[in-house]
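Note that one protein chain of the assembly has been removed; the remaining protein chains are unaltered in position.
Entry: subunit A
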Amino acid sequence: MTTERVIEAAGVRKNYKGGTDGAGLNGFDLEVTAGTVTGLLGPNGAGKTTAVRILSTLLELDSGTATIAGFDVRRQGAEVRRRIGLVGQYAAVDEVLTGRQNLVMFGRLNHLRNHKSRADELLERFSLTEAADQAVSKYSGGMRRRLDLAASLIVAPRVLFVDEPTTGLDPAGRMEVWSAVRQLVDGGTTVLLTTQYLEEADQLANRISMLKEGKVVAEGTPDELKTQLGSDWLDLVLTDPADVPRVVELAGPLADGEIRVQDVRVSVPVKDRTKALVAMANSLHEAKIEPEDLTLRRPTLDEVFLHLTGDAA
């Protein structure tokens, strides 16, 4: 695999006058390697959309530098636009037109000669052939998103920006979009995905940058982030709620932090994974408590995320 950097941003700042229009960026850094999916993860107002809009030349940065495939977003906007695709937060397609009419129109605007056959290809690839001649207003949410993705892929872009692709979709629609994004990645497209759903980033991204108040506060593969920021957990599910205090007492010496109790579920943060598991199993056996479930797990990205966004608050 090459290690060519297709997205590079350093010290990008953007302040909104008036404030409420969008979240600013406050020294935003990002490096994305060709052929990877990078998840830009953060709560509402962290600046995810602002970052995407700056990188896709829709918004001007105040200071700092950003390049796409080596082209400066500020000075070489036309070159950048020739190499990117953008899927915004709303399915940016014409609802009155049919799916095919949309793709043909965007094909023409991309100055593509074979826009008709390209439209057919993309409809096929995103399983929209059957609905191709229906007005988009009759499409489901997931179908609109797929058409939106298809429209951004008319000219195979070097970099595809996908801004919160599943916001407002039902679980079925979400699955459809996820599988469409996975297909792209298999095709070698570099994707920058913003999301506020940790599960989505965990599912789709090779690398995750966590954004908070316009700045990247942590960066790495999902596994690295989990290891770096948070201990492993020993989860116990008990059959009898009366056993909970006794189990908490037994787990006390093993815990590396605060033990969490929720109904009959006891979660114990542990450092030495195997040793803790064996010790816990032995203690339970001696106390003659038979748990419904006893598992060792990595922290979820939710826990990492809360840990990160919680401490400076």
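FYI, contacts are C-beta pairs under 8 Å (C-beta built on N, C-alpha and C of every residue); 3 or more make two chains touch, one makes a residue touch a chain; residues count from 1.
One rule holds in what follows: contacts and distances are computed from a predicted model.
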UniProt protein name for the omitted subunit, picking from "Monovalent cation/H+ antiporter subunit B", "L-lactate dehydrogenase complex protein LldE", "Protoheme IX farnesyltransferase" or "Transport permease protein"? "Transport permease protein"
Answer key for A:V96, A:A156 or A:A172 versus the chain not shown reads A:V96
What is the set of subunit A residues that contact the non-displayed chain in the whole complex? 21, 53, 56-60, 78, 81-82, 84-86, 88-98, 101, 105-106, 108-111, 135, 151-152
